[in-house]
Structure formats: C-alpha cells, structure tokens
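Left out: one protein chain. Kept in place: all the others.
Labels run A, B and C following the written order; every chain starts at residue 1.
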C-alpha cells in the first residue's frame, strides 16, 4: 500500500472543546486519517479522548509532535502555546493545522512566516474554516467569476447569543472579529490597512467597560471598506451574515431561510442556527478532509501561515482601535 | 360642476361587519364617493353607521335603492337577500357593487345574468376584491405577459386561524373556497368544469361531521388542474397563498416575508398576516375607488355578474362534491 | 356643511416630478382635498397640471399662498425657495406640507422653527413620507412596544439604480441620506450628535471626485450608532432596507420578498422594487390623506418643522464630513 493510501497518523494537541471536536471528526468522519497521539495539559481529559479515538497519550506537546509514528499535527491548544508548537512542527517538517490565532502577538507570528519560508514549502495551515463553508465558497466564486462586478463594500454581521464575562471588547476582536478579518481578506484577496472601532451603547448584559455591540471598520489596500457588526450577547442565536456589494449587484449569505415553520404564535420563520457546530460543522469536516489529503502530500490546502500572521496583525491593531476609538493603521511586514 | 366631478351618492345595504367596513371606507378613504343612505334590518346598527358617515337611514332596502338621491348601491346584506336587491338595482338602472355570493342558488344567479343582459350594459360588480390586491394583480400580469409560459397548474392555500362552529364543510366551500374559484377563473381566464373534494383527517377542533382541512380540486375547460387547500381552524393566522406553475417558470404570492424579526426565542421570521383587513384592506379600498369612478360613468370596473354566477355554480357543485366525495361536473348555462 | 366636511382647498407650489405627483394624488386619491391653485416658475407646466386637476394658475408663489380660496399649501419647489414660502404660510396662518429639505441652510431652518413657535401651533409638516410607510410604521411599533428591547444599533441601506451626474457626494447626503437622518431620529426618538463618512472605492460609473458608495455613521445623544450605506449607481433597482438591533432581538424591513418567481434562468426570487413610487407610493398617499385631515383642523399630523431643521443641521454636518473625512459634531440650537 502506497503512502498516499495509508491513513495519515495525527497528533492532536489540546483536547478542549475545539480539539476534542476535531479529534472526533478525524476519528469518525475524516477518510484517510487516524488520531495516534493525544496531548493535553489536563491528563484526565487527554486519557478520555485518547481512549475514545484509539490513540495513546503523550504528556509533553513537543514530544507528541516528534513522536516517530506521527505524520502530522493538529494544534488546538491555547494561543500562547502556539508559537513554540508550530516551530516544532516546522523543525520536524510535519504538516500542521493550527487553530486561530496563529500566535498571540505579531512578532512571533511573523517569525513563523519566516521559519516556514526557510523550510521552503507550506506546512502550516490555519483553522479559518469559513473558507470551507458552502455559502462562503459560493460567495467567493460569485466574486471571482465577476458575477458582482468589482466588489466595493463588504458588510459582515457576527452575533453570538451569549458568552462568559471574560469576553471583553479586546477578546471580541481577537476571538470573533478575527473570523471576519480572514473573510474580508479571503473574499477581497487583498490586505487590510486600517481598523477603526465604533463603540456605541452597550447591551445591559455586557460587563462594565465592555463595548458590545461594536462596529469594526476595515480599509483595504485598494481603499475598499468592510464593516463588521460584532455582538456577542444578543440572547438570540448564532447569526453570521456577509453581504458583498459590487458594481453590478450584491449578494448576501447567512439568512437561515431553509426551513420555514408557522405556528400557533402567528409568526412565520424558522430556527436561527443555534451555534457554530450547526452552522459550520460541515465546514470543519471539509477543512479536515482536505487538510488530511494535502498533508499526505506534505503540504496544505487552505489558509496558510501568512494568513495567520495577517490576522494577528490586524487584530492587534483592532485591539488598539477598541481602546483608543481611533483609526489604527496596519503595516504588514514583507511577505517572503 | 359636471356629473363626473361631483361625489357619487351611495346607498349601503347591510352594515354588518363587511358593510360597515365598506361604509367607513367610502366615507373616509374613497375619493369621489359619499354615503347618503344606510339600510339594515337592525335599526340601531343602521342608525349608528348612518350617523358616523353622515347619511340618512331608509328602513326598506328596495326603497333605499330607489331613493332619488341615490346614484349607486353597495350590497352587503345576507346572501339570500341579494337576488331581489340586485334585481331592483337593475330595474332602477343603478350600478351596484354586490358582496359575494351573487345569490344563494344557481338559478337565481343566472336570472341576474339574463336581467343585466336585458339592460344592455354592465351594472353589477361582484365583491371579489382579490383582483385588486397588488400581489394577485402582479401574478395576473406575469401570466398575461407570458412570463410563465402557458400556465399548467395553480396551487392555492387558504388558511384561517379560527371560525365559529357553523362553519361546516359546505359553508367553507361557499364562503372561503369561493374566493379561489374566482382567483382560478381570473388567473386562467377560463371556466371551471368539475370539482372534487379530498376529505382527509379533520383537525380535532373541527365539529363532528366537518371536514377541515379539505383539498378541493378543480378542472378547467382546457383541462388545467387547480388545487386548493382550505383550512379554517389552524390556530395560526390568515394565510393566503397562490402558486402558478407554467411551462417556463412558476410564481408564488402570499409568503408574508417583508418584516423579518429575530428574537429571544431563537427564531427568525415575522408576523403572519393576522386577518383579512391586514391582508386585503388595501385591495378593498382600491376596489371601492375604482368602482366609484366606473359607477359615475354608469358601468363597472371589476368582476361582473357572470363571474358571480359562475362562482355560485361552481360552489354548488363543490358542496355536492363535499357531500359525495365524488368529482362533480359543472355545466354553465349560455353566456348572454 | 361644516368646515370639516367640505374639501380642503390646496395650493400646490412647484409641479416638477414630485409636485405633479402630489397634485395628482390630491386630486384623484385623497379624500377631502381639492387642488385649487397651481404655481410653478415654468408657466406651461403649471397650466398643464392646473388643467388636469381642475385648478387655476397663480404665477407668484406668495400670491398663491395668500389667495383667499386657499386653505393650505403644499410646497414642492426647489429647496432654495422654501424659506420664504414657508414663512409666508406661517404669516398667513395656513398649514403647509413642505417637501424636504426644509431650507438649504441651518440658520434659515432654525428661523422657521422660531417663527412657528411664535405662531403658537404646529403648521409646518415635512415630507418625510417613510414615517407613513407600513413597514417603517411596523418597525417603529415594534421598538415602541419593547419588542426588541433597548435598540442599540440601526443599519440602513439606500440604493438607487442610477442618477444624473450632478448627484455628487454632497448631493447624495442632502438628497438621499436625509431620509435616513429622519428614519434614525424617528425610530430612536433622539437627536443625532455627530456624522462621519467612510469614503471607499467608488463605482466606475461615478463621476471623478464623487464617492459612491459611502458609509455614513451617525452617533446619537445616548451614544447609539447608526450606519447608512448610500449607493446611487448600482445599476440594479431601488433597495431601501433598515435593520434595528436591540437588546432582545433584531428586525429588518425592505427585503422585497413577497412575489417569488422561478424561471428558465434557474434562479428563484422576484423583482426588486424598481423605484420610489412602487416602494413608497402608498406612503405618500397616506401622508397626504392624514395631512389633509389635520390641516382641516389647522394643524399637522407628521414630522414637523423641528424635524426639518434637525435634518438640515445633520445633513450640513454630513456634507462637511464628506469633504473632510472626519467625524463632524452636530450641535442643535434650543428647541422652543
């Protein structure tokens, strides 16, 4: 049996909610993949997931990466651990799918861009799974095919029903807005050059000092404007919409309109997607499946380390924009 | 001031819910119209409406029709009074807007067709107000302009939230399905030749012996099929939809999708039209306004006595179809 | 016949597109109203409209206002004529419905606020007809009834298919954005305190130096944020949407989803409202009908002179915001 036919043997680092979700997807829904190593700082959690997916536990993340039976690595550890772990993957020449953020500061992110450039081939893929969602893919195709003419504006909406109190405005930028950073870059195929945050009236359920909702405004290299409403305590459901306004038409995704139900309360309509699994579960599966196929060939098939670096740089400017209320420029370093 | 410029002076016969609604519309929202006479078998109700619209009460309906200051007549009395009252209008040569049904049996309806033919010009307009609704008008235009190709099928849905217990299956045909009889004839521009009623499981709120919902199937002269779901105890709201399936496309009206609201219950959607006033109030106003303009010229501008007769004939066949479960042929008499 | 029963006799000043539209509506669709005087600087146009509606021409606008048979005045002349004409109406104690803008500068607008205050009762109504549109009214009701909780954000979209070349960015603010200025003030029931304009990539059909589209950002007294996308050369149709995001839910109007058609090109969907008549014709009629009823009582029933002044003040700030790219504060004078 050739190398391409046998299963890719994967180490999963970090099996909190996201990592466990990925481990299960690799074990039960991803053709050509096998989880062989599980690592987590919480020994019990690691043991539980390892047992479920038929893998062994390795206590040290770097040892897990370097384990001889490991072909590729999925990183779902906390962001502050990413820099060292991704470096280790690059050093070992092993493909890695790293959940966002790439790292927690711009310098270390750029260091990874340079490190991968030194390796000479793409090994680091970022977990921006919306690129694999059917609606975002259709929207991208529509733009690419010229169906909207030159895209002029992008309007994004990201609403969560509820979050814990530590989800302050800076956190909202780094954890939620980061998705729209990648969506904007993906759809428009250019870099973001500034960020401004409009801070209005906060919902009463937001903790003191947290602006929620906010409207984030991005400008891009060619001068396009991207708006992003980020609300994370709506009490409603998970609403993610994107509208692109082009010279010859506009298109909107995320309207949730498939199942229409009318009931005794005299309303028509349907359930709003309750959470990210219902909305993007299929995108995650597609992301993993395509990454596995690429990793067997020693490469990636999705957003790369530069996308991770750019997102970190924009989000750091975004955090400054939250704090100052001013427009903050984003100056990316040279792309290798 | 010429005759066309002065207000049309109208007698309103019957001021129950529908008649009072029309009297108010004529008095407050219909340019060029004035209610001068009000008649109702309930003296108190007549006095109340007359006072509100600035008219005098005439106790006898035929005297009201023949009052010298009356230019035209609006009939909203119970159906069994229609035959004599419409005859009186024809005898007086006065334009009349008659609420459905034209009469309560086929013979007397056809007698009015003949009576109007003897007069020699159209004086009798029927209250099938959906023809004046913007959505139905757009659907008709779409068909007429060839936008759907040859129309092959029509699917109708008519759902009421609740009705009194006397609303049995025969009543449902005569009072509700009658609207779809006219819609089908209006959209397809041909006569109905048979009726069949599919009687399934009744909702638990229907009285013993009442089939609710029913599916009524019409065939037309050219062999087209029209289906009509009639449900009058849905507990939901007022839902009236029509879909036309043509050779080159289909079109649906009645989807209620203008105001979209998302709320704490995690649903998207909006209010379903609660009742006929919200759904068709504007159509009623348009019907009256156009009838007033036509009546000043001694004619009609809407469905006429033949449409009223055809509806009665089809509904009588429909009632037989309800009772027998068989397909019942409709044989219209000669059109004068 | 009492004063309230006889027709309100109206002078229409300015019968360009908007004024002629109003004159026809008053003459043919507005119960209780009669156009008795028509005035326009173009004599031929005035004669034509006067003949159509059965009125006489008065060549001087101030003489038209003061004509003894005139009960009330509708002003649809160019904005720069408004200040003097509205003053004349106030001096004559005659109710006036003035198309936007109230005047072309903040000082003269505020002078009218003071002049009306000196009269002691509301006589000046502004032509912000969206307040009479069923969807905007439903949205306002939803907010007022608490159905969305505290409203936090308002997102507006205003897209025209095409405009003449003189429609530059400043004109877009004064002529189009002005509607959203009133919508925001109407829905949120508070004043706007600053304006910022985000100027991105212009569509290729915009003349040199014109930003089209723009995103206008308003802040209100309580700190709420209102965004408004204004695009006037989309090549598509007339799209006017408003979404309000509240603490407990959100609501959107303007989705155009009633008639759904599927055709040979493999798309579902329907016609987008082609222009303002189709979208707001009914609102104009309602505005006139309600104004006529109020004017008979010597008052108004809609947005007043303060609303006109506030709109002018915000738009002037908006024009500065277009030119500078900076956030421009709006400081309203004292409300009498």
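As a convention for this text, a residue touches a chain if its C-beta (ideal position, glycine included) is under 8 Å from a C-beta of that chain, and two chains touch if they have at least 3 such contacts.
Here the structure is a predicted model, which is why all the values come from computation and not from measurement.
Colleague: Who does the absent chain touch among those shown?
Modeller: Touched by the chain not displayed, across the whole complex: A, B, C.
Colleague: Using the definition of touch stated at the top, determine which of B:101, B:213 or B:254 touches the missing chain.
Modeller: The missing chain is touched by B:213.
Colleague: Which candidate, C:47, C:92 or C:236, sits in contact with the chain we can't see?
Modeller: Once the missing chain is taken into account, the touching residue is C:236.
Colleague: Of B:24, B:48, B:189 or B:229, which one is in contact with the hidden chain?
Modeller: Reading the full complex, the residue touching the unseen chain is B:229.
Colleague: Touching the missing chain, which residues of chain A?
Modeller: Residues 5, 28-31, 54, 135, 138-139, 142, 147-148, 248-264, 282, 289 of chain A touch the chain that is not shown.
Colleague: Since one chain isn't shown, list which residues of chain B touch it in the complete complex.
Modeller: 150, 152-153, 155, 159, 198, 200-205, 213, 215, 217, 219, 222-225, 227, 229, 231, 234-236, 245, 247-250
Colleague: Hey, which chain C residues sit against the chain that's not shown?
Modeller: Within chain C, the residues that touch the unshown chain are 161, 235-237, 239, 255-257, 260-264, 266-272, 274.
Just so we're on the same page, only the chains that are shown with their structure count from here on.
Colleague: Indicate whether more than half of the residue numbers at the chain A-chain C interface occur in both copies; give same if so and different if not.
Modeller: The interface is built from the same residue numbers on each side, given that over half of them are used by both copies.
Colleague: Suppose every chain is reduced to the average of its Cα atoms; which one is closest to the average of all protein Cα atoms?
Modeller: Chain closest to the assembly's C-alpha mean: C.
Colleague: Which integer distance in Å separates the CA centroid of chain A from that of chain B?
Modeller: Their C-alpha centroids are separated by 57 Å.
Colleague: Measuring centre to centre with CA averages, how many angstrom lie between chain B and chain C?
Modeller: Comparing mean C-alpha positions, chain C is 37 Å from chain B.
Colleague: Can you work out the whole-Å distance between the CA centroids of chain A and chain C?
Modeller: Here chain A and chain C have centroids separated by 44 Å.
Colleague: So which stretches of chain C touch two or more other chains?
Modeller: 248-250
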